[in-house]
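Removed from the display is one protein chain of the complex; every other protein chain stays in position.
Our next item is subunit A:
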Amino acid sequence: MKFKSVFDIIGPVMIGPSSSHTAGAARIGRVARDLFGRQPKWAKIHLYGSFAETYKGHSTDVAIVGGLLDYDTFDERIKTSFEEARKLGLEFEFIPETGHVEHPNTVKIVIGDERAEMSMMGISIGGGKIEITELNGFPLRLSGEHPAILVVHEDRSGCIANVANCLYKYDINIGHMEVSRKEKGRMALMVIEVDQNVDKEVLDELVELPNITQVTRIAD
């Protein structure tokens, strides 16, 4: 079941004109910002498939930039997000791509500032629902509909058990979890979808665990 909630059907409340090309795009932009942890200084936005063909007409561009500025799908400032971004010192660039992608509405967002850089691939699957398919080269599935925790860690035994134990201590139920690594013993990523929003104290405790590099939360 891809659509679980009635509000996936009757909703979202959003700025027009397209749920997949505007609302979904804004959500993808916002998840990128959440993952980055702060407002980036620059953004290179690669558009694929139908996004590349129709992004101007569907306001996909202003929606993604709005998302990068932390606007929700119904935030009226989406309409003027380009001006807002420039005011806040966010440089952005759109790059329509011709390469083949699996989903017609795909975007790769590369963002950064003087401290860090991040790349994220997202797809808009219809009705405003999105999936995040890749983060810094790690393939992943993240619906964006549930709160999620992303844990970057060293690939060592015990890491996953420690994180699971910590969540258990706070009575946080894991709905979906994926673990991936680039190379044995090197950097790895845990993607954990949970049923309720996670307090900061839990994140602070997680990051203190051995071999954990970074912990990010994506709120509902």
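Note that contacts are C-beta pairs under 8 Å (C-beta built on N, C-alpha and C of every residue); 3 or more make two chains touch, one makes a residue touch a chain; residues count from 1.
The rule is short, and it goes like this: contacts and distances are computed from a predicted model.
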Legend entry - Name under which UniProt lists the unshown chain, selected from "Sugar ABC transporter permease", "Urea carboxylase-associated family protein", "L-serine dehydratase" or "glycine dehydrogenase (aminomethyl-transferring)": "L-serine dehydratase"
Inset, instruction - Just name the one of A:76, A:102, A:183 or A:201 that touches the chain not displayed here. - result: A:76
Inset, instruction - Determine and list the subunit A residues touching the chain excluded from the picture. - result: 1-20, 22-23, 50, 53-54, 56-59, 74, 76, 78-79, 104-105, 125-128, 195
